[in-house]
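Note that this complex is displayed minus one protein chain, with the remaining chains in position.
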Amino acid sequence: MSAELTDIEADRLWNFPGGIHPPERKELSSGTPLSSLPAAGDYRVPVKQHNGEPGEVCVQIGQQVLAGEPLTKPGMANGLPVHAPTSGTITAIGPARIAHPSGLADLVISIRADGEDNFCELYPVPDYQQLSRTELLDRLRDAGIAGLGGAGFPTDRKLALQRPLDYLIINGVECEPYITADDRLMQEHAAEIVRGTEILLYIAGCSKALIAIEANKPAAIEAFKPLLADHPTIKLRIIPVKYPSGGEKQLIQILTGREVPSRGLPIDIGLVMHNVGTAFAVQDAVDHGRPLIQRVVTVTGENVRKPGNYWVRLGTPVERLLKRCDYAPEPQQPVIMGGPMMGFTLPDLTVPVVKITNCILLPASSELAPAQQEMPCIRCGACSDVCPAELLPQQLQWLAKAKDYDGLEEQNLFDCIECGACAYVCPSEIPLVHYYRKAKAEIRNIARDKASAEIARERFEARQQRLEREKAERLERHRQAAEAREKAQAQAVKAGGDNPQDAVQAAIARAKARKAAQAAAATKAGDKNDGKNDGKSTGDSE
Amino acid sequence: MTFKIAASPHTHQRRTTRQIMRLVYLALIPGVILQSVFFGWGVWFQLILALATAWLAEGLCMRLRGRPMWSAWRDHTAMVTAVLLAISIPALAPWWIIVIGTAFAVIVVKHVYGGVGQNLFNPAMAGYVVLLVSFPVQMTSWPAPTMLTEHSISVVDTINLIVSGYTSAGYNLEQLRTGIDGLTMATPLDSLRTDLGSQMTLAEATDKPIFTDFAGVGWQWINLAYLLGGLVLIKLRVISWHIPAGVLLGLGLPALLGAAFAPDQQIGPVLHLFSGATMLGAFFIATDPVTAATSNRGRLWFGLLIGALVYIIRTWGGYPDGVAFAVLLGNMMVPVIDKYTRPVVYGHRGHP
Amino acid sequence: MNEYKELTWQGLWANNPALVQLLGLCPLLAVTSTVTNALGLGLATLLVLVGSNITVSLVRDWVPKEIRIPVFVMVIATFVTVIQLLMNAYVYGLYQSLGIFIPLIVTNCAIIGRAEAYASKNPWRRSAFDGLMMGIGFSAVLVVLGGVREIIGNGSLFDGAELLLGDWAAGLRVELFAVDYPLLLAILPPGAFIAMGFIIALKNLIDHYREQRAKQPAKQVTRARVTAQ
Amino acid sequence: MIARSMQRNGLILAAFACAATLLVVITARLTAEPIARQQQQELLQVLNQVIAPNEHDNDLYQSCIRVRYEQLGPPPQAVYRATMNGEPVAAAMEVTAPNGYSGAIKLLVAVYTDGSVAGVRTLQHQETPGLGDKIEIRKNDWITSFDGREVRAEDDPRWAVKRDGGQFDQFTGATITPRAVVQAVERAVRVFKQHQQDWFRQPANCNEPVPSTVPEKAEP
């Protein structure tokens, strides 16, 4: 272990298996400085923008809000609040389309901007070292900070886990083609990122940090180099260009040679990783008290006339952002949120920018040709050669097509990071990742169904037991009543009263007469009520 | 306007199956040209017959299966099968040999199993084995290299031989195969097998006009040409080096040992590697992705197995060459190889 | 009578021991290089099947279930040995061709399969009929396979029929086409596998077609009231 | 419980075994004679092909001796002696050629007392159908090319296939089978020439007159 640490200290870099080199196309958007969009128009803030339970809405329609004011209270598990991106009026709270590949609707709070962009009162922390870890974690949670790299896991939850750490890794790799949001942020805000890294180190209780940047971002590297001269605890690592070296697991492998155990977390092997954007947001939240209401978004692609990177308030509809960048869609234009490898296409432009939106890509069909028809797999194995997780993509594909879910789990489908390298190289143009995602969703659904079937079975059995018990109780009651009657009779006889037999006969006769009358009435009324309710017990509501 | 919905990744490296197959054709060219130099025009006629048969059979199968014919023709896989089979059989074999073989390869071995990507066995080699088992006479009647024959065979005679079995002058193949020394010409491996089988030493057995240079007239240069083509394919990353390396190692190593321990009775490594269908098999046949192992480690084992089987068949088996049988046996072992060479998935190392 | 119809259908087609249950493949593939051989083994199997089915059915009430398999095997082995001896004595020519495959009938799972699955549970008449139909079904497949292989491989039919049926049958031999080179593949065991595969495929195709033709009307089943007591 | 179950199952199984054995034994008894007759006829038929019936007056089948010579294949081999008026005429030997293309080939080689071949027949082989099986008289008359041949010196180069410079045809595409047969026949003739006097003096000693092989076994 210590030898390995020495290796890491000595700037050693490892390699991960597979990987691809798609055209980078970063030059389209990396040249222009960051700029902001005016605060105007409608904003649509989805209540759930991170990986966890949504918060509870704490505003009403018609309410005036200021920028940075929380719109939801963090709920239970992994909850994070969302904040008003600008000052204005709440116009609607209801389902609307969100940034999700399904294009389905979810709870969204709509705000009409008043154009003033007044902020609510912010509470900066003058010296973060004065605050305890827990206090800082609460601040991060209240600021709504989730991982800005893509997964959107609540940052405070990630930091809350306390285990011995060797390194904090700041991920500035940004290996997806086209995207330059992190690149631009690093070029212009390296100091803030370093500051954020220090805060993260403090919270995590870790002593060393590594900032990883891919070799194709010389400007960002140059921005960091002078700053880090007086930060001996933070080291810069320049890693070779390869996709997907920015993936959490792959970057860990490159920097430390370690592997995150399957279904485990980096912290299990003494590491924790945050995106540069997250580091910036942490710094912003602590030093300036600003919640996460904006992020850098790359708008690029050949069908955007003014590609570049923008500070975009969360909740801004994509359409407004694109208009600002002067987009020229072609027929059947794909609008991709995220990069060309892992992003998803948007069904329309009302979808808002959210915490995990790092790029809006409008490629011309000449640069990213549309997918061709899927051809049969020829088992060439190109996919396994590039798979960074060392899976066997074609095997998974056969199994997924055959819906062999046990086989898929046995072949570790859930270790697939959906990087898309396999589909990128497939000569038969099989949308491999799509098959995996479908299978994963299906497996999750099956597990969910199984669990609910189990619950249903338990409830059914509980009910059966209850009914039996009630029946038994009823019989017991009848028996006791009968016994009591008999006893009473016996006593009466003993007491020398009337022969109770006569009374019984009379009662039977009465009952017979009543029944006959009832039957007659029932025939008249038509047998409306027969069958259904016969013999059922009554009154067993909960 | 409507937007386009698609699954990620949205970008794609444009190298299709069709392009890969085209590169395979190109890499075969030098070998095929040399083969036609040494064995005459027949090679080209066999190629034409094979391609035509494959084209028709592929179309027919797709038609019967209710699928678009163009999609099968476009990917060229059947054509590559046809080419490989055509250059594996004797150049002057009767026309129906290659037709039956190609049709069997495409219809039974490929389409009956479900078409492209579904076949268990290498179609070309399965077709070859069917022919070899069914028509051993025709399939072992290799003409002698042109420089060693008394009669040179014209284009017209070649066609006559392939179509009717006789040249215009009335010679049949058997007569034409009789070489300058009055003995029937056999391939170097066949001749060696016969001679070593009748207790000759290797030196005696190789004291024949077909053995010049290092591995027999014609065959050595053809093998070198296929080696060249194969190396180009590796360079272009059409195939990985694992399978060819495995085959050559699996064949060369036992041959080296055999030559070291019994130099008089065992064919040496050079002859093994540069005679028969060694290079064609190693670089073009065993590397057929559909029927080969999947992972790189598996590919190496797959190649080693095939190489060793070739050595075993050539040395102790019933046939002079064993590439086809070895490849089919290797194909059968692929599921087992794949099962035991599955790479350890990320995150499972040391965490069972 | 309906049962017998069903048994016929099952034995000849729907549950054909060779095509569907894939039982007894070893003798099936080994001897079907000509129609004559196929017919010979088919008849021998048929005889054993009927005999063993009847016997098993008759003794089923006296055989405890623990030892039923050894008993069935013994019954079958006896029949096979007897038939082998009889063939050796009276159809010597055929015995020479089929000799080594006759003992294989003992291990022919089709026979023990029927004994176990049918004869041990049904009266002897029906068991006999079942054996007859299964045997005919098996023989039919053998003959078809033998025919296909003989035609493709040899260009003839009923070659050597006199060995089985006596000298008069020599005239049965049909030369469909003269072959200079027999297609050895068809005669050799691999050819048997391939031809068998095609015959099974053909059967599946026919079944598929029939299924398409006859979509049976759905009958409604009374639904159980889970909650009624 | 266990004892009763064991008793019951054991007895029933034993009863079935006895019944089955009895049935088999009875059938075997009844068929023994026809089977022996069949086999004898079959062998006689082949013997009559290699040694013409008019060339001898003894019962070939009865005048059989068992000999042991490694050259003729795995011993013992049966030798059927033909005599005319008590004079030796010829003998037919069961010979095995061990080096066929697919294993051993069993032959019946008949040689006249002058050392010339009377006839050769293949009894059993597994050679490739269509190629090596031309050594069967049913498929090809090649086997008759031995008739009348003689072995001369210690080393007779004519006893080889043409490809090896001898006088016997090889089959197209198959040299190994005829080569093996030629060599086996040559060995048989040599053994016969060396030992014939001895053989014709011996009394018949094939007590169990069942030949170790059945002739002309072609399948598969």
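All chains are identified by letter, namely A, B, C and D, in their written order; residue positions are counted from 1 within each chain.
Criterion: a contact is a pair of C-beta atoms (placed from the backbone, for glycine too) under 8 Å apart; a residue touches a chain by one contact, two chains touch by 3 or more.
Here is the rule we use: contacts and distances are computed from a predicted model.
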* Look at the options "Sarcosine oxidase subunit gamma", "Ion-translocating oxidoreductase complex subunit B", "Molybdopterin synthase sulfur carrier subunit" or "Dihydroxyacetone kinase DhaK subunit" and return the one that UniProt uses as the protein name of the missing chain. => "Ion-translocating oxidoreductase complex subunit B"
* To do: Pick out which of A:I61, A:L122 or A:A456 touches the chain that's been left out of the picture.
  => A:A456
* Structure fact -> Cross-chain touch to the chain not pictured, restricted to A:P17, A:G41 or A:G103, is A:G103
* **Sole residue of A:R163, A:R448, A:H478 or A:K515 that reaches the chain not shown, by the stated touch rule** => A:R448
* **Given A:G18, A:G246 or A:P347, the one touching the chain that is not displayed** => A:P347
* For chain A, which residues reach the chain that was dropped from this view? -> 98, 100-104, 106, 319, 323, 328-329, 347-349, 403, 434, 437-438, 441-442, 444-445, 448-449, 452-457, 459-460, 462-464, 532-533, 536-542
* Asked: Can you name the residues of chain D that touch the chain not displayed here?
  -> 1-2, 5-14, 16-18, 20-22, 25
* Quickly run down the residues of chain C that touch the omitted chain. => 64, 66-67, 70, 74, 218-228
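Note that only the chains that are shown with their structure count from here on.
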* Could you name all chains that are in contact with chain B and with chain D at the same time? => C
* **Chain occupying the most central position, where position means C-alpha average** => B
* Measure off the straight-line distance from the CA centroid of chain A to the CA centroid of chain D, and report it in whole Å. => 84
* Structure fact -> chain A to chain B, mean C-alpha position gap in Å, rounds to 53
* Structure fact -> Between chain A and chain C, the Cα-mean centres are separated in Å by 61
* Quick one: which residues in chain D touch 2 or more of the other chains? => 128, 130
* **Shared interface positions of chain B, touching two or more other chains** => 136-137
* Give every residue of chain A touching chain B within the complex, in rising order. => 16-17, 20, 22-23, 103, 177, 249, 253, 259-264, 329, 331-336, 338, 340-348, 361, 363, 368-373, 375-381, 384-385, 388-392, 394-395, 411-412, 415, 418, 420, 423-429, 431, 433-434, 437
* Asked: What residues on chain D touch chain C, complex-wise?
  -> 5, 8-9, 12-13, 16-17, 20, 23-24, 27-28, 31, 34-35, 38-39, 41-42, 128-130, 214, 216-220
* To do: Note which residues of chain C are touching chain B in the complex, please.
  => 181-186, 188, 190, 194, 197, 201
